[in-house]
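My questions will all concern the structure given below.
Removed: one protein chain of the complex. Kept in place: all other protein chains.
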Amino acid sequence: MEKNTQKRKLPQVYIDDMLMSLKYFTDEQELHLAIIDPAVCQTCEDQPCIQFCPVGAYRAQDGRTVQIAVQSCVECGTCRVLCPYLNVSWKNPRGGFGVSYKFG
Amino acid sequence: MSKDKLKYDVIVVGAGMAGSTAAAIAAREGLNVAIIERGVKPGSKNYFGGALYTHALVDIYPDFFDRKPPLERPVTETGFWFLSDDGLVKATVQGGVVNSDPIDAYVALRAEFDLWWAEQAVAEGAFIIPKTLVIDFLYEDGKVVGVKTDRPEGDVYAPVVIVCEGVNNLLTQKLGLIDHDIKVSKTALAVKQLISIPAKDINARLGLPDNNHGMAISVIGDVSMGLAGLGFLYTANSSLSLGVGVTLDALQESGIKPYELLQRYLEHPAIAPLIKDGQMMEYGAHLIPEGGWTTMPRLYTDGVLVAGDAASMVNALHWEGTNMAITAGKQAGLTAVEAHKKGDFSAKSLSTYQDKLSDLFVLQDLKQYRKFSAFLKNHPQFMDIYPTFINDALGMFFTGFGKPKRKLYKDILRSLTSRRPLFKAIGDIIAFGRSIIGI
Amino acid sequence: MTRRFWVFIEQDHGEMHPVAAELLGVANCLVSEVADELKASGEEAIVEGILVGHNVDNVAKEALMYGAERIYQVDDPAFEHYLNRPYTEALTHLVEKHKPEVFLIGATTLGRDLAGAVATSVKTGLTADCTKLEMGPFRKIEKKLLLATRPAFGGNVIATIVCKDHTPQMATVRPRVFETPVRNPKAKGEIIQESFEVTPEMMAAQLVEFITDQTASLNLEYAEVIVSGGKGLGNPKGFDLIKELADELGGVVGSSRAAVDGGWIDYAHQVGQTGKHVRPKLYVACGISGAIQHKVGMQDSDYILAINTDPQAPIFEVSTLGVVGDLYDVIPEMIKQLRAQKGASA
Partner (left out) sequence: MIHLLVSVKQVPDTTNIRIDPETGSMIRKGVPAILNPYDAHAVASAAEWKKKLGGKLTVVTMGPPAAEEALQECIEMGADRAVLISDRAFAGSDTLATSYVLAEAIRKIDQEDHVDLVFFGKQAIDGDTAQVGPGVAIRLGLPLVTYAVDIQEINEEENFALIVRKTESGKEIIKTSLPAALTAEKAIADIPYAALPDLITSLKYKPEVWSAQEPVAYDVDQIGLGGSPTMVAKSGSPEAHEPAETINVEENGLAGAVETALGKMLSNTSVAALLEDQQ
């Protein structure tokens, strides 16, 4: 192994390249995630949903409101659990919709 | 469409490891069982590292291997890899105890295996209702008598419901069997990539003699950048499963994006060569309940049993989850059968489920390891200092040529004490011992 | 015996569709590719246009200017509006009468279902949406065949298909896949009026009303011109410049996901895998690196101009033309020159 001096840094990752590998059945009629009160997000200090969603579905909009790319969700539950104000309305998608792992 | 009620002897919620097992056991005893699965097919919502353990599989189907199950490579080499910032110590074992017949563990891919596992339950007589989400329960004078699904005319009745809904146990919470949502300190987020690599390259790069040999590795150290968590590497037939799981509170404190932590692991100088020219087949993420005993809900109430991840049945240190789910699924299935024989579906009647599990490794181990996740949190040294020390120590030992050995051993010792005072290190070892003995 | 290479001259209310000219150009190339066989066999080859409609004499003349040597014209009120059944019956009659070797049709909405019906009615093979056409040998078959290359499985596989021992060998081609040949106003050629008796049974379907679609709200998916901004803009104000160029080109504003992430523009503008899929005639990508998930959303655009400071940016892999430079210089200059041109020609 080549010897490099300083500690290895965190690489920049473009999450969408990951999403290309996933199969989704997108529910055109119902979204299973929603922000309960957008105003609460504006007061939220570190917005963990944006930082820790493993598929980067949560995105900051102008004025610190948050938008969810619901169709990228893999239903892991991290956002529900990390949101300091319990401000995420989190449900499983309707039957047959959402991520569908090909390998798993 | 007929207007009479949809009625079964048993409803199982979720066609994962626990659910399909419970359904198979109950159906085998002649009960009319329906599994309600929210995915398009059983397995489409399930995700893990990971390997399945033969003891549990064979316990459900003695002729398991004759049925030609869709397994990946057998695990013929397993152990720990200690990652430092730029180095690696492989502490793995092969042959001997590991080389049992049949092999104790097989790498698997859940989409394919869980579908097959559910089909075995169908062969026993169970009926699968896919693409349907259970959203609530049906009650008659306070007792659960069925479930409500999100489809029109979606009520389904049964005197006993076995809830195997997975780690996000919203239904279990709705029943009041646990008074809180899953906890950031007791839950890990695991992210993984399945990377396609020709089988012969996997064998060459990992030193496996042929496609009939495989690896299951726990990776400790630089992989989680000192955060409380574990990395893993599994060899499927012609692909490698590489991922890392970190407890949510540690992840949150660190501010690190999960997919960037994973990418950093894949770019580690000792890991990158293993996946060179590999093509990513699938990325995914899933939560792992690590609270075990401390976050386990009540396992039964009137007309309901809970099994699998929904009941926190995971022993993270030993990567045991699927076998616990299968074992618990079986006991739940048997309990449902007994309840039907007795015609009594009250909590008291169903409580025999808890007694059965207490005599088995499931509850015993979870009780024994109840302090382990707290231990990991309070001893981050196991995630960075000690793995790095092991790398330095062995590295120095095996390159100490022409160096006075007395000085060599002093340097090795100092590479520990410079990071962690000796008496503290010893204290850590003792604390580790206690947390896994459970005292 | 004459080897006939046919092209369907699609027209809409007396306006020749540009794809017809493109296919006449292709037909003439195919003829040149069998020149050796013609010399050897002493046979002749001819490019003929097939025109169906009502009061379409000028379209016939126009087609002669793009390389058709002869036009068979079926001119009858019944054919004023395109209806599958009468058009199919007329073409089937002409094919059976003149026995062409190759028959090319434009893959427009009209052409795609007309070709499907004619190929079935004449019992021959048809290859759809071809991206390459050539005459070439195939196994031991004595005469060169039409080698039709097309994408399959969503563009993941490219297949070359032949239609052996059935004529005509039919193929449809999307508009703008091939260049338009030079228009030769002095071209000479023969226009033959063919009659075809349309029975009432063929007119079972009639056009009741036609609603033109100018009012289609300029939403991203159906926009003809899209000017997109990406991370390269550096800040939200950059989109004012993008808007100015878009207005100049009569287009709408799009964006990459990075710009939406940065909160510079609303999610509705996002082009890409998790945003919108677009197929405009002109797509101008400004400061967009072109990560795979963006390309997926816009690579079907007909003409892609990319402006980026980085010559290695992946966006250049899918664009038709690239300008390597700072968009804050290039765009204002482009607007200035576009206005100058408009000023000159106004």
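All chains are identified by letter, namely A, B and C, in their written order; residue positions are counted from 1 within each chain.
Convention: a contact is a pair of C-beta atoms (placed from the backbone, for glycine too) under 8 Å apart; a residue touches a chain by one contact, two chains touch by 3 or more.
All values derive from a computational prediction rather than experimental measurement.
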Checklist line | Displayed chains contacted by the hidden chain, counting the whole assembly | finding: A, B, C
Item checked: Among C:Gln11, C:Gln73 or C:Thr127, the residue in touch with the chain that has been omitted -> C:Thr127
Margin query: Touching residues of subunit B against the unshown chain: what are they?
Written below: 1-2, 6, 40, 111, 127-132, 149, 151-154, 156, 196, 279, 281
Note to self: Need a quick check: the contact residues on subunit A for the chain that isn't drawn.
What the structure shows: 21, 23, 28-29, 94-95, 100, 102-103
Margin query: On subunit C, where is the contact patch with the chain that was removed from view?
Written below: 12, 18, 81, 83-85, 88, 108-110, 112-117, 119-121, 123-129, 138, 147, 151-166, 175-176, 180, 201, 204-213, 224-225, 248-250, 281-282, 302-306, 311, 316-326, 329-330, 333-334, 337-338, 341-342, 345-346
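Definition applied: only the chains that are shown with their structure count from here on.
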Check: When the centre of a chain is set as the mean of its C-alpha atoms, what distance in Å lies between subunit B and subunit C?
Finding: 54
Next item on the list: Between subunit A and subunit C, tell me the centre distance in angstrom, where each centre is the average of that chain's C-alpha atoms.
Entry: 40
Notebook entry, point to check: In subunit C, which residues are in touch with two or more of the other chains?
Noted result: none
Next item on the list: Spell out the part of subunit A that touches subunit C in their complex, as residue ranges.
Entry: 14, 16-17, 19-20, 59-63, 67, 69, 71-72
Notebook entry, point to check: Which positions of subunit A touch subunit B when the two form their complex?
Noted result: 1-4, 7-13, 15, 18-19, 21-22, 25, 46, 48, 51-52, 54-56, 74-78, 80-82, 92-96, 98-104
Notebook entry, point to check: Which residues of subunit C touch subunit A in their complex?
Noted result: 236, 257, 260-261, 263-264, 266-267, 272-274, 291-294, 296
